[in-house]
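Some chains omitted; the rest stay in position.
Chains: A and B, in written order; residue numbering restarts at 1 for each.
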Amino acid sequence: VVASGHNAKTLNIGMLGHGFMGRVHSHAYATIPHIFPDLTCAPRLNTVSGMQQDQPEQFARQFGYERWTNDWRAVVDDPEIDIIDVCLPEYLHEEVCLAALEARKHVFCEKPLALSAASARGLVIKAAETPVKAMCGFNYRFLPAVRLARELIYQGVLGALYLIRASYCQESGHDPDRPAEQVRYAYGKTQLGSIRGLGSHLIDMARFMGGDASSVTGLMRTFVGARKMSDGQSYQVKADDMATLQVEFNSGAIGILTATAVATGRKNQLSLEVNGSKGSLSYDLETPNHLQVYLDDATHPELRGFSNVNVTERPHPLMKYWWPPAHNLGWEHGHINELKHFLDCVSADQSIGPYGATFEDGLRAAEWAEQAWISSRDGRRISLAGG
Amino acid sequence: VVASGHNAKTLNIGMLGHGFMGRVHSHAYATIPHIFPDLTCAPRLNTVSGMQQDQPEQFARQFGYERWTNDWRAVVDDPEIDIIDVCLPEYLHEEVCLAALEARKHVFCEKPLALSAASARGLVIKAAETPVKAMCGFNYRFLPAVRLARELIYQGVLGALYLIRASYCQESGHDPDRPAEQVRYAYGKTQLGSIRGLGSHLIDMARFMGGDASSVTGLMRTFVGARKMSDGQSYQVKADDMATLQVEFNSGAIGILTATAVATGRKNQLSLEVNGSKGSLSYDLETPNHLQVYLDDATHPELRGFSNVNVTERPHPLMKYWWPPAHNLGWEHGHINELKHFLDCVSADQSIGPYGATFEDGLRAAEWAEQAWISSRDGRRISLAGG
């Protein structure tokens, strides 16, 4: 179906994957026409592919896809498809994205972009050679409070940046009795665990605020190493479940980042504090609609404090077409705003960045993670590309 | 369109009105099949009606309604329609609901149910006589944290209830320069302003936690009385913009309620605190996913405090099919859960209450509001029906 009938022009979506992210993206495409009156191209939920036999059909019926298949290559090669949305397991990202770019499709690829920086670099090169839009899924950029934070920094409201503290803390890995297969970061061949899954969001958040960096110093651990498989066999986790980074930003600011899956009690805490010469801001994804802002130039000096801003009013970024003030948005709305941005870029041939994450942004997250791991192993500060 | 293809059975929706609530409900119906795998009847966005000439068509195209009209009676009388969803201006609720019930349609009517308690009473009687489902839209009952609060109370976790404090504070009316027509509660014939709009939510929240009451004592005011119309003419606001109520619940608890549209700085603060013999809870819609809970029987007495519960995990009510932990829901998800409940009740012929609000619940909100107004005028405590 065409998700909306409000204009004739459509962009045909080929959705690859129908897990958690496939659901979120499909729902987002369906929602976009309900919210945005300024939409120039309506997304058409054309085809979904997935590996398990019957599930694509069931998924297609649930979300209104017109067709379904078990073969992602068929979707990539289908001339009717305009956009390939990659929600497949991470180990397939490189191959699928290369094929989609080769087929000259616009590509939206969920984070993390690839298993390694080398893979990601190949994708960046391929995307640069191909006259399509390629976007990496860092959805938190599209929450109004996060966008406002970015704008305050770039408008100079905070002055020169001194310190960026960010952390992405979950407890998804802290229970040692959870079977290894169910703990995504823990179960795989790579040694990059929380630094890749949570860490890529974290690094992108830091870069979205502070830009690129010249060095990273990592300290990483695997605290919950001994697990069992569902069948009872022992499984030794090799990937980190705790990663901390010190970073030197090119701007002169420094950064302190923490990504961990064993922060007991922290459900989904992506937190941020930025201190600058003229002000500071603080954010926590567990209260996603609020940004705390401190300005040094307040007209009432005796009333200076962190202002608890509910970023849901008309003048706030990304809120123009949403609900009335403080009718709070939820986590999924970041994805909806993000895919709306992608559709706009595709239909109007506009740049994905700086608000949307490019494949280069995906690459940077991979590079920082890998270099942090080497730094942690070797006990020394390591230079970063882009620095 | 049928919003979902995942089963053959459908419920045909006739949407009356396409303003803010019409948008929210339409989006909710479209979303339900994306989220709930246990859906037995898919909503079919059959027809939308609205009074302005071209808008119904545009709205129909935006949300995928198959048909549109300027005549709500045609929808009510259409044998294809199963459900009438009333999102029309409040002054039409009585007439439209009566017609829809007369036509033996299931009816979902947005709050407030009617302009007066007498009207609401008529609707309750009509609904009782008609073998259909009739539900009143008190969406906040369907936020997981609010539902958890209710369950804790009914499971006895808080013990005997002593005090229920609730308030619904907005600042929508505090700017005297806003034209009268744009300030919904202020512009109308009734003397019930914030006590009817915000107050009906507030009263329903209090009743959802504490049940019915035997008396109310009101103190109400109009602080921003002098307004202008858009054309510059003076307009004297007659309706209250501030209402406070003292309440005696049948259970023995007492209540303190405040509804106001002139609480500068409060964007959408529906707050609640319940104190009982064994524990307390506290809630604020401005951080909608969290419930603060204090229990007196903690196993660690030196660690007693209000626990800040992020009500988004699998064991939490209404969260079974939503996102992972702390991938927070937003305001709209209350409506989605609410309409899912309504569809379930219709398709399985189940009772709307106690979790869903019945027309009787809508009537109670109207009665409390009217009696509070009389009490405020007369300076005396007044008995309530149901007490």
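Everything below uses one rule, namely that a contact is a pair of C-beta atoms (placed from the backbone, for glycine too) under 8 Å apart; a residue touches a chain by one contact, two chains touch by 3 or more.
Note that the structure is predicted; figures quoted are calculated from it, not measured.
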item: Full complex stoichiometry in copies [only 2 chains shown in place]; value: 4
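Definition applied: only the chains that are shown with their structure count from here on.
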item: Euclidean distance of C-alpha centroids - chain A vs chain B, Å; value: 35
item: Footprint of chain A on chain B - complex, ascending; value: 1, 3-6, 20, 23-24, 26-27, 30-31, 33-35, 37, 58, 60-64, 267-269, 285-290, 310, 312-313, 323-333
